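A single protein chain has been omitted from the complex, and every remaining protein chain is retained in its original position.
Let's look at chain A:
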Amino acid sequence: MSVFMDLNLSFTADKKLLQSVVETAAHLGFSTVAINYVFEPTAKKKQDIPSPTPINELIDQLPVVQGRSRPIRVLNRLTIVMSDSSHFRPNAAEYRCFDLLAVQPTTDKLFHAACMTYDVDIICISVTEKLPFFFKRAPVNGAVDRGVVFEVSYSAAIRDSTMRRYTIANAVSLMDTCKGKNVILSSAAEKPLELRGPYDITNLGLLFGLSDGDAKEAVSSTCRSVVLHAETRRTASGIISTMRSCSESSCQQEAPPAAADSEAPAAKRAKHQLPDD
């Protein structure tokens, strides 16, 4: 069986709070967590995409996972709340700093585009409002085929009973369409007391209309496939990966100093160039 993961811990500027959340996650038995940075572009002015704080700056000593005697693995994740198609820029260099990339579409059209074409790992389902659109079979099946997963987060359901209604209703309507495949359950917790153990979440999945097996996969093996999907996103079809070498060799002299945001490993682009050569 695959290890447990919680791929959504909300980023807070309070370092101490974030540390205690990660510690609680490790104590509950999660082997991998992702710290989530939410980016919500507004129409009025251009905002900068947040850049992730390196993990070793956030947490000095990674806590040991309960029962595994191994330190917890912490990833970075970016969630883009989209209300317009221009909010997601494919191949944006800022996205490459993050291990996982998620979008939260707010309209029917964007949901369709996110499922069928966007190069992302996770599609977030809104749990704080009544579903603004209806899940159609075609885009959902398309997403399942491409290996993109849907995420339902549960901490809103713990905070407030109205949110709980929306969470359950939206989750059940998603499960009706995707039949329990490619769904992950995550916390979106800001405080340690909003986290729940992996078996609690499995049980909660039953409430959302998942079967026993799917509910357990939603916290374990589906999460693993998301992380692997994210790794292949950075490489050319998962075969070739490029990385910058640390040493300043002569062949890198023509590269501009700010290589990270202009010509960093463009793995996907290289794939299209192959036939030309």
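The definition used in the following text is that a contact is a pair of C-beta atoms (placed from the backbone, for glycine too) under 8 Å apart; a residue touches a chain by one contact, two chains touch by 3 or more; residues count from 1.
One rule holds in what follows: contacts and distances are computed from a predicted model.
Entry comment: the absent subunit's protein name, as recorded by UniProt, is "Ribonuclease P/MRP 14 subunit", drawn from "Calcineurin B-like protein", "Autophagy-related protein 101", "Ribonuclease P/MRP 14 subunit" or "Multifunctional methyltransferase subunit trm112". In the complete complex, the hidden chain is touched by one of A:Thr53, A:Asn141 or A:Asn203, namely A:Asn203. Although one chain is not drawn, the whole complex shows that of A:Met5, A:Ala157, A:Ile184 or A:Cys223 it is A:Ala157 that touches it.
Across A:Ile122, A:Leu195 or A:Ala236, the residue that sits in touch with the chain not pictured is A:Leu195. In the full complex, chain A touches the omitted chain through residues 28, 66-67, 157-159, 161, 164, 191, 193-197, 199-201, 203-204, 206-207.
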